[in-house]
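Complex shown without one protein chain; remaining protein chains in place.
And now, chain A:
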């Protein structure tokens, strides 16, 4: 679990993680929103279905692949939040779109 520190970074942007509203600071990524929302996993692996959360936050590991505003397979850690953004976990999807 992660927590925000509103005293230094006020949470002003409302996004929807798995349909639930979450307030996050401006400049946060969709991956940060997932962690701040306390989601137990952002995706399940295609091979064994094991749960994953973001590992690297910098675009390397692809363990943050999520459906953002209806588009699947996006690296949530590389997407900055915008008001009203919808972030949903995804199941499987062996390969990112090529």
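Everything that follows uses one rule, which is that a residue touches a chain if its C-beta (ideal position, glycine included) is under 8 Å from a C-beta of that chain, and two chains touch if they have at least 3 such contacts; residues count from 1.
Criterion: contacts and distances are computed from a predicted model.
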Among "Cytochrome-c oxidase, cbb3-type subunit II", "Nitrite/sulfite reductase", "Ferredoxin" or "FAD-dependent oxidoreductase", UniProt-listed name of the chain not shown: "FAD-dependent oxidoreductase"
Missing-partner contacts on chain A, residue numbers: 1-5, 8-9, 24-29, 32, 35-36, 40-41, 45, 47-48, 50-63, 65, 71, 73-75, 77-78, 80, 94-98
